[in-house]
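Every protein chain but one is kept in place in this view of the complex.
Presenting chain A:
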Amino acid sequence: MSTHLKTAWGYIRRSPFQALAVSFVLTLTFFVSTVVYVLVYSSSKMLTYFETRPQIIAFIKSDVKDTEIADLQHRLEADAQIRDVKYVSKEEALSIYQEATSDNPLLGQLVSPSIFPASLEFSVNDLSFAQNAINNVKGENIVDSVGFTAALGGETSLDDVIGRLKTVTNYVRIGGITFVGLLTITSLVILLVITGMRVVARREEVEILNLIGATKGFIRSPLVIEASIYTIAGVVMGWAIAFISVLYLSPSIVGYFGDIPILPKDALGLFKLFGAILGKRRDEVCFKMKFHVKKVSILLGICLVFFAFTKTVSAQTCSNTEECNRLIQEYQNEISKLQGQASTLKNQIAQFDTQIKLTTVKIAQTAEQIKMLGGRINQLGDSLAALTEAFNSRAVETYKLSKFENNLVYILTAYNIEDAVSKFHYLEKIQEEDQSLLKRLEDAQTTYEGQKADQEVLQKQLKTQQANLNAQKLAKNNLLLATKNDEVKYQQLLSQAKAQLSAFQSFVTRQGGASILSNQTKCNDWGCYYNQRDSEWGNIGMGGSSYTMANYGCLVSSVSMVASHYGKNIKPGDIAVSNDAFVPATGYLYHSFSVNGITVSISSVSKSIIDSELSAGRPVIAGLYSGPDHFIVLTRKDGDIIHL
C-alpha cells in the first residue's frame, strides 16, 4: 500500500496543476452539495416544525375558575391524539405581550394581566386530528376562541402554510439535487479525464508492468489512490468551507427564524449535522411526507378593532348661557345706572333687586356650566372607558398575534409577493393604529382630569355666588327693616351715616391719618384687642362701600372687641365684608345685624348707665367727642379709673 501511495504521490507531484484542477472542482462540488444538504435539512426541519407542531391554542374566557381550566387540561392530556398540553396564565400572557411589544414599553405598562386571556396550548400527533381537536375544544363552555398556529379564529388552517413550505422544500430539494447532480457529474468527468490522461500517459508503464507480471490491482492501485486523494482533499475542503460559513452565519440565521429550529443552535449540533453529511446519513433528513391535505382557505384571523372615536362635543348651543350673558350685561348696566342716580331708598332697593337678579342669573349660568361640564365629563369618562377597552382588546389581539405569527409565516401565507408586502403593510398599520390609540387614550385622560378640575372650580364659584345671593337678600331685608320702607327714614339714616362718616373722617384727620399697621391683635383673659388699622382688614371697604376700615372702622372694631369679650369670634374683617350689616354704600353700621350667625344689637344709652354697666363687669362702647368722632371700648372701672 505504501508503495502504491508513494507511486500515487509521485504522480501528483509530477502534475500539480491537474491535481489542483481536480481538487478544486471536487471542493466546489462538495461545498455546494453540503450547502444544498444544509438547505434541504433546514427546509425539511422547517416543514417538520410546522407539520409536527401545529399548536392549537384555546383561549379561555376571562371569568373561568381555575378548577374548570384544570379539568379541561386533564381531559386534553388524556386524549391520545393530543400531546404537549400547556397552560399559559394571564400573568404569563402579559409577559409574552410585554416581550412582543418591547419596542414600546408603554404599551405593556398600560395593561393589566386581567385583560389577557389565559390559554391552553397543545399539539396534535397528526395533523389530520387538528380539525377535530379544534372543533371539540371550541365546544367547551370555558373556551372563548381557538387559534390554529398561523391562524386565528379557528376558521383557517395551517395546511396552506405547510403546502407552501412543501413546495419551497421540494424546489430546494429538486433544484439542489439537480445542481449537485450536474456538479457531481462534471467533477466525475473531470476526474475521469484526468485519470484517463494518467492511464494514457502510463500506457507504456502499464504494458511493461503487465509483462513483468503485475496484477491489475497492482497497476490500478496508484491511480485509485491518486483519485482518492483528490476526492478526500475536495471533500474535506468543501466540507470545511461550508461548515465554517454556516457556523459563521448561523447566529443570524437562527435569530431570524426564531423558534423554528432550522439549524442546530450550537456549534456542536452543527458539527453533528455536518458529521451526518460526511457520513452520508442522508436518511436522517428524509422526512415523512405522509400528510393529510385538506384545503381550507387561508385567512389570517386578525380582527382589527376599528374603534370609531368621534369627539362628540355637544353641538347644542347653550341658549340659556347666551340669555344669561345678556341678562348679566343688562343687570350690570342697570346697577351702574341706578348707582348713578339719587340715593333714595327706592333706588337702593332697586339696586338690591337688580343685584339679586344678577347673582341669580350668574348662579344659573354657573349651574348651567356645571351641568354642561358634567355632561362632558361623563362623555369623556365613557370615551375613556371605550378607549381603554379598545386598547385592551388591541393588546389582547397583539398578544394573540404574538403567539402565532412571525414574519416568515407572513411571507409563506401570502399568495404572492404583493400580498406579502401588503401583509407587512397591514402589520405596520396595526402598529400605527396601536400608537394612535395609545395617544388618544393619553389625551382623553388628560382632558378628563382637566375638566374634572374645572368642574371643581365651578362648584366653588357656585357656592360663593349662592352665598352672595343670600347676603344680598339679607342686606335688602335689613335695609327694609331699618327703614320700614320709608323714604324719610332712609334719608334720615343716610344723613346719620354721612354725619358719622364725616365725624370719623375728622377724627382720623386730627390723628394724622390712618396708616395700615400689622399684627395689632392682642388677646387676653378679657378678650381681644382689634386695631381698625390692622393690615388684616384695614383696607376693606365696609359693606362693599368705598369707606375703609382703617378710616371708618372704629365702631366695627369696637363691636368685635366686645363680642370677643363674650367669646364670640367675629373679627372686624368679618363684619366689614358683610353687606347686610351696613346701610348700603355708606359704611354705616346698622344697629342690628347678623354676622357669621351672631346677631349684634347696638343701642344708644345715657352716660349714667356706663358706670353701672362697667361695675357689673360688662364692657361699654363709648363715643368720643360730639360726633361722636370715634368709638372706643370701656372695659372696666376701678374706682375712678376707667380702663379702655
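Note that a residue touches a chain if its C-beta (ideal position, glycine included) is under 8 Å from a C-beta of that chain, and two chains touch if they have at least 3 such contacts; residues count from 1.
The definition used in the following text is that contacts and distances are computed from a predicted model.
**Q** Name the absent chain as its UniProt record does, using one of the following: "Electron transfer flavoprotein alpha subunit apoprotein", "Competence protein ComEC", "Cell division ATP-binding protein FtsE" or "Protein FixA".
**A** "Cell division ATP-binding protein FtsE"
**Q** Using the touch definition up top, pick the residue from A:I177, A:L209, A:V254 or A:L481 that touches the left-out chain.
**A** The missing chain is touched by A:L209.
**Q** Please output the residues of chain A touching the missing chain, sorted low to high.
**A** Residues of chain A in touch with the missing chain: 2-3, 14, 204-205, 207-216, 218.
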